[in-house]
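Pasting in a structure now, in structure tokens, and then I'll have a few things to ask.
Only one protein chain is missing from this complex, and each of the others stays in its spot.
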Amino acid sequence: MNGIHDLGGMTCFGPIVREDDEPVFHSDWERRVFAMNMLSMGQFGSLDQARHAIERMDPAAYLSTSYYEHWLAGIEILGRDSGLLMDAEIASGRSEHTSTPSRPPLDPEFVDAMVRSGSPSTRPVSRRPTFDVGDSVRARNLDVRGHTRLPRYVRGKRGVVSAVHGTHVFPDTSAHGLGENPQPLYNVRFEADELWGDNLARRDCVHIDLWEDYLEASPVEGRSHEQ
Amino acid sequence: MNGIHDLGGMTCFGPIVREDDEPVFHSDWERRVFAMNMLSMGQFGSLDQARHAIERMDPAAYLSTSYYEHWLAGIEILGRDSGLLMDAEIASGRSEHTSTPSRPPLDPEFVDAMVRSGSPSTRPVSRRPTFDVGDSVRARNLDVRGHTRLPRYVRGKRGVVSAVHGTHVFPDTSAHGLGENPQPLYNVRFEADELWGDNLARRDCVHIDLWEDYLEASPVEGRSHEQ
Amino acid sequence: MSNDHDNDHDHDHGGPPNPYHAASRSDDENRALEERVGRIESLLLEKGLVRQDALDRIADIYENDLGPMNGAKVVARAWVDAAFKQRLLEDASAAIGELGYGGLQGEHMVVVENTPEVHNVVVCTLCSCYPWPVLGLPPAWYKSPAYRSRVVIDPRSVLEEFGTAVDDDVEVRVWDSSAEIRYLVLPERPTGTETLTEDQLAELVERDAMIGVTRVAAP
Partner (left out) sequence: MSNDHDNDHDHDHGGPPNPYHAASRSDDENRALEERVGRIESLLLEKGLVRQDALDRIADIYENDLGPMNGAKVVARAWVDAAFKQRLLEDASAAIGELGYGGLQGEHMVVVENTPEVHNVVVCTLCSCYPWPVLGLPPAWYKSPAYRSRVVIDPRSVLEEFGTAVDDDVEVRVWDSSAEIRYLVLPERPTGTETLTEDQLAELVERDAMIGVTRVAAP
């Protein structure tokens, strides 16, 4: 999905507004949204599903609401998608049907353990990476209608593998309940002039993490992909 | 400028909402905005400048307001840019300084003539086109910070010239008072799989008009641009 | 924008609301807009930048004189007059001028022909370019982010929404009006119209078919 969240490379949002002595939460409702999102995610779906829920917000709303409003929208969308919440319930705040959670609610001790141990995205799968550090690659220009972590700004661009990160869950399938499809994850370095303009002359680059299915080999001479 | 107006290729706006028996104007204010924009443009700037004014709207406002609200915002922005209107005047609706229009206001007869004759963007400049129908070209990947009519979705992509349109005013300079810089304008055909995804297999294409400065030759074998 | 709208984030089901349509504005919002428009209008008039009679005139032209009935006549003529059609496809501005149409936002016309092999559809992804002399001012959907964004990447799903099925072996050509060239689609003449007059044919031709999102239906 080529969504409004895919912001990399836009130049229309003006200066960056900072806040002195910014609190962790600006108001009590932000704190509550943060907590609910962290604890409901396991009931409603995966982190990838939660990200995709926010990506499906109305684009104008996405741009005109604050961060924890995105999370709030995400909880509502994902709760509905999961079948555990209904529109009428979200509107009223009162449970109107019984739904069976997939697991009991987390207790504080489990919360402590979850924060401490995290939830690694690596999987013990021995899939030999196709690419090695130093290899020239091209980010494929893929038409993906669902969730993807291949931003538009790198699609079709050539870069060089700078790290091999091991085998990680693939968000494009994970976000849609289509399995973890673990595969090699790479860090790829793209030069600024390749990404942003052949009229640029800057010593800058972007490093980004890309899964194997996003990449193809690219001969150094720079032949474009041909079917 | 990579702005919110550059919408081609996004897939997040949902279904297209149509209106049965849609009137030309939905309300009187739309009619008045249309008329004002048409007649003030000559005072405030060129069509390219007017387009760029709208492009500079706050992105969230751009997505959450209707078309003639864009035009209204454009009149305000361009009026201010031109020095003919001041913030305080726009807020109050009362003139607070005298400014000299560059020309007298149009009368109804001139309006009739303007609508009839139009305002061609061709210029009698004999600049020999570099490309011919059938030539393989690549839309350059240009970093343009101001107005441009080179949308992001074609940048860096290969296509074939399908028509040569003559010599036209160049919007990238015209929109910034940097001269008309007339140059050959081409229609270029891009295949769907080149633009949108190497995983696509559809007999579709996009034809788009691109100025000579947006293009470079592209050997058929598809070598990427190299500096 | 109302608070109801702002607080309603579940737009992924059934699509987003459509703030892009002024028709969906509340009375309060329209009133606020009337006032804002009134302020800028007073200012332009007081400063001598525009004249009221000229404002009225231009609105009148586009509300009453120009519209898709012009384009329909061009299409009908092309259907009945092969030589005209030839001229239309070779130099659309001149051929359209023969019928008395042309001028603002139609200075550089190109007509693209639908055939059994090719279906054409027109958009302006960057703003709202449209051939005013032959179609009038564009409908709101033509200017909406939904249409502008999607028709270039997924024209078939857009055409489907308009009820237009296109076979897999037909090529869909999307024309993105990025310059001052303006595009008009010459639809296919429907079967069963052999006995109709040029005027009767013109009555069959609707705006959306000349944008390319629909076909001309048989009578």
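Labels A, B and C are assigned to the chains in the order they are written; within every chain, residues are numbered from 1.
Keep in mind that, in the parts below, a residue touches a chain if its C-beta (ideal position, glycine included) is under 8 Å from a C-beta of that chain, and two chains touch if they have at least 3 such contacts.
Small disclaimer: the values here were computed from a predicted structure and weren't measured.
Contact with the chain that does not appear here is found for just one residue of B:H5, B:R56 or B:H207, B:R56. Touching residues on chain A toward the chain that is not drawn are 5-19, 22, 24-36, 38-40, 43, 51, 54, 63-69, 72, 75-76, 79, 84-85, 89-95, 99, 101, 104-108, 110-112, 114-122, 149-151, 153, 163, 165, 168-169, 171, 185, 187, 189, 195-196, 202-211.
By definition in this document, only the chains that are shown with their structure count from here on.
Most remote from chain C, judged by the distance between CA-atom centroids, is A. Here the spacing of chain B and chain C, counted between their Cα centres, is 17 Å. Chain A and chain B have centres, each the mean of its CA atoms, that are 33 Å apart. The distance from the centre of chain A to the centre of chain C, with each centre set as the mean of the Cα atoms, comes to 38 Å. Shown for chain B are the residues that touch two or more other chains, namely 9-14, 63-64, 196.
In chain C, the residues that touch at least two other chains are 11, 16, 19, 145, 153.
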